[in-house]
Structures are given as structure tokens and as C-alpha cells.
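Next up is a structure, given as C-alpha cells.
Rest of the complex left out; these chains stay put.
We call the chains A, B and C, going by the order they appear; numbering starts again at 1 in every chain.
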């Protein structure tokens, strides 16, 4: 929307995730695209995924502190590969508790980063309760951050659009691709970020295949002016709020 | 999408409706916006709405041919006010039959107009069976027109995005505003087109109010950079197919 | 609604069903209640259920004409037990075709009976395609009968409320009890009508049990002023259109 005056600061994207690896598999392309346009991306990881997403490390007998450090190091490398800033709230996973204190910390991040776009998990996931917990706090904090009367530092924000990124088992989470994002130009950056996550190496090919499949679907829905059928990579998103636009396209 | 070379012809919008007045109340803003950008808009009215949407004329004792002529004249004036071309297929309303012949006529219009965007009714409407009938043929014809093997004149088309415009009782038709289009710049044109429909004068204020209400909702969802709260008018749409995009916004 | 003047004729109920037995099992209580209030009830059976609902008769080697006659005789006895008029359109079942001619015959019945209430099948039934076919024609005809321009005998009608009665396997048909009707005062009449259907004797106890179960549910939802827990019988319905009322209760 261009009713107001153009912002003098670069656009800002806020990504809120449950675990340290989520932003790579699910939104790495969107992050790299925003960075490639000169925009700022901030990733808030509520936990390191130290208990629920580090099965191999536990089987290898590692300790909690060690695992958290491993996950942190990997995630920082992946964020660097994408050109984004990552913050860890270290709230403890499996289960990630939904608390007012944690929600309040997210409100402060909203008011500091003042996002133009918000990315987070969808509301349902029968395979991992931390994902809905993160989504709920991300959505609640976004609404609270808009209220002038909410007693947090920083000025109240506007109502940034929200995109839910794709869960691991989309059909079981009520996930329907409503937005297909063409991430072909930044595919190499996303792949590089994935390869920073050594503890989840079994997912590299899986999410490369997913990127191709969403690319096929993207081309199938891309309308009359798409060029020749070269390799396209895509990411899928849902919108919990209506798209606001000045042109149907 | 800009993968392919830019089209040398202006963008084309195809609007397929059941009755002569539908394109004004439901999509007049989108049509006027496209025209204001120098694009071409073609409206295919499957019927004049002579039986189902002309209650007052029947109460006044008018005859079928006379009513069809009235509706045609009004609709042509409204299309002119919006800057669009309107065609009448005169298939007979109440009920509008779903036939392969009529679907085939729409395939030919798709291949001739080669739309970049398609607007039509949503799939369900418990108050008016003609609307779903029109939607079904519009959607079927769009798929058939894409098939190289379909035996119609003209070259196969791509897969243009489709938008469902808002029905009269949205909540009863499963209609959820997924896209809010800002039609403020062309509001006067839409109002002028509405005023061409003298036989439905009771709807002028009703749809002016709806435009305002969708404008309020648009501002509420418009994100951080929207300007001061002046009068905004909106139209609401649904997408049956995923949005394809190069940027989340 | 009492905005207009009170009608001088008794209230009229129109029941449209696919097969000859449906009105008994599914709406016998509602019919008997209306009759008990001095109202007129007209049942339009689109078929006798001669092919799809007469398994035993076919196993016994009976012929088509004989089976139709049996079903007709039974249904007339059941309608008499309820105090309603029954008409047979003899459109042929399994499959019941959806045609404009048959829909048009229903329009004429709407305009003749001028119903205050309409009862029919719900829209979906994966076990019997005739039921959705009947529902579709019943709903389409109701809309057409309201149009002044529709070329049928009789004057255009208003918009009578519609109730979907309960299918045999409710959970598989998307049926949710939205209205629980207390049929306790006329239970004996419903049971007597069921016993007129000798060819489906295996259903007598089944639908008596269902009546009790809906009665239990009715009491559970009946609010603070319901009396002592004596035997209550109920029937369940859905509303495809909103209830219009002058009081929330």
C-alpha cells in the first residue's frame, strides 16, 4: 500500500520460530529473497530445539548444554548464509510453554523491529506441539504490539501481514498452499543454509525435493506469461489475514 | 511473473457473470482500475437476468423481450461508464443451464481474449442457482481452453489467476475476503456505473455502504505504512488457486 | 414474523422426498405435529423407491409394477395415519435424474401449496444418490418459484424456511442436529405410520430408538425450564438458511 509516505528505513521482516532449524527448511528462500532486495530480516528462535529436534545428538549421548551450543552454532551459520540476524530466546522446548512473559518478550521484538512482514508456523501441527505454541504467541504478540495502551517499550506498530510457512507434514496440519513464492534466484543461498545444519543432514535432499515440487506447482499456477520450463524452486505459504492490494494479479 | 518476455499487448481481464448487473455491483471497481491502467476488460454476461433479477419489471407487467432489452441497455451503459466491453450470450436465466455448448462458447472467448486475470462468481450460492452455474462453466472453460487438444478455434492459453467476486449474502455462500482491493481511485466510476442500473436503484446505497465497509476492513489489514484514515473503498475477492509471487507482501 | 397481516388460510408445509418411505422415518413427527395444529401438509414423493429401497421385494421375485403398487399403497396408508396428503411424481429411482422438467413440476407444486415451511433431504449422502438429487431439485424449485418472471402457473411465492431432515447415516452426510423438535405429543402417530410400511419392518425399532436418542439429546439441550425426565421423543433437522426470529430462545 502506498497511501502513506514511503518509509525511509528498509523494509523489515520478522520470522518467529519454535526451534533453531525451522527458519531454514521452511522460509530460507523468503529470507534470502528479502535480503537480496536490501531488506532487513530478524529471526526470533524461541528455543534451540534441544530436546525435540535433536534426536541423533541424544542417541550419541550428548548433554543438554552441549546440544544447545551445537544447535546455536549451526543456526547462526545458517542465518549468516542467508544474510539475516538470528536471536535465541532459549525458552525451553518439548514442551514450549505458552506464557505471558514470553509473549511479552515477543511484543518488544515487534516494537523494536517494526516488521512489514511476519513469518511463523501455522496454527495446527499434530506432530509437534511446540509449533502451534510458537504460532500462538507470535500472533498474540502481534496484536498486543498494535495497542497503544499495551505497556511495553516502543511505539505501537501497524498491522503487518502474516504468512504461515509450510510444516513437515502439510496435509495433516490443514496446510493449503495459498501463496507460492518463486525462490529460484536465491536457491543456492537456501541450499547453503541447509548445509549448515549438519545435525539434520537427512533433510537436505528432502527439502530440495520439496523446493522442486513447489516449483512445479508454481509454474502450473503461474499464468500465461511464464517463460520456458527451466528449473524453478518454490516455497509455499498461507495467509491468516486477507491480502490487501491495489491490483488483482 | 516476469520470467518470460513482457507481453507486447495490454493486459486482458475477462469477467464472466450470470446476469447483466453482476459485474457492476461485484467487480465494478476492479474493472475500472484495470481500465485506468490502460488494460482491456471483456465482460461476458451469460444472461440478461431477465427472469430472476428483474422483479420490479415483472411486477410492472412488462414482457420478456422488453425486459431483456432494458437490461441490455442498462448493462451496456454501465460497461461504458467503466470503460469495458460487454458481450451477452443470452443463454436464458432462472435456471441458467450448465451445458457443454455454452461452456464451449466460453472456451472460444478465453482463447480470443487471452486473459491475464479472470473474475467470476464463487462456487456456491444457496439463494441463486445461476451464480454457481456460471462459475462452474467459467472454471471448466478455463481448464479446457488450456488444453492443446481441445478442438476450439484459437491457440491454447496459459493458466490465468481467478478471483471470485463477492456475492450478495457472503457468509451464506462460504465467502471469506481473501483479497481486499483498494478501489478508492476509481470509486466515482463504480458509482456512476451503478447509477446506470435504474431497475435496481434500491441497491445503489447498499453497495456504496458495502464499498465503505470493505474499505474499513482493508485499512484494518493494510499493514504499517497506510496513511491517514481518509475514506477508503474496497472490493473483496477469493482465490480458488494459489497466488504466485516473487515477494511476500 | 408478524409484520404483515395474518394469513387467513391455515399454514402449509411441503415435504419433498426421493422415495415413498422417507417422509415417515425422517419427518413423521414434524408432519403429525403440524397436522395436530390444524395445518395442511403436502408430501411430494419423487419416486416410489421401487428399485433402490425395496430390496426384499426384489429378492422375493416381484415385478416392477407390483413393487410400485405395494410402495404406493403403504405410503398412502402412512400419510393417512399422519393426516397428510401425499402425491407421487413417479420419476423413476436409482438413479433419480435431475432434470429441468421435474424441477418445473416441483415449482408448480410450490406455487399451488404456497408452503410456510419446506422439509427435504440434506444435500449430501454418499450412500444414496437419489437423496441429494431430490434435495437439489427441491431447493432449485423453491428459488425459481419465488421469481415473478419464472413462466409457471401460479403466483410467485415468498421465501419459506427450509429444514433438512435426518439421513440414515447422519455423520457420513455432514448432518449435525441444529434443530431438535419435540415430537413426544405425536409419537404414537409416527409409530403408527411406521407400521404401515410393512416392507421395511426391520426399521421400526431402529427409528423408535433414534426417536428416543434424539429425545435424550433434546432434554440435554432444552434449557432450565424443562420438567421431570419422562420419555421424550425427538427429530433432528438442519437449516440451510438463517432462522428469522423476534426473540432469542
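We adopt the following convention: a residue touches a chain if its C-beta (ideal position, glycine included) is under 8 Å from a C-beta of that chain, and two chains touch if they have at least 3 such contacts.
Fair warning: this is a prediction, and the values are worked out from it, not measured in the lab.
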Identical protein chains in the complete assembly, only 3 of which are shown: 6
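As a convention for this text, only the chains that are shown with their structure count from here on.
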Given subunit B and subunit C, the chains that contact each of them: none
Centroid spacing, where centroids are CA-atom means, of subunit A and subunit C in whole angstrom: 53
Subunit B, residues touching no fewer than two other chains: none
Interface residues, subunit C side, partner subunit B - complex: 100, 103, 139-140, 143-144, 147-151, 240-242
Residues on subunit A engaged by subunit B in the complex (per definition of touch): 1-7, 13, 30, 33-34, 37, 114-117, 119, 157-161, 163, 177-182, 217-218, 220-228, 236-237, 239, 241-249
Complex contact set, residues of subunit B against subunit C: 50-52, 54-55, 57-59, 64, 67, 94-95, 97, 126-129, 172
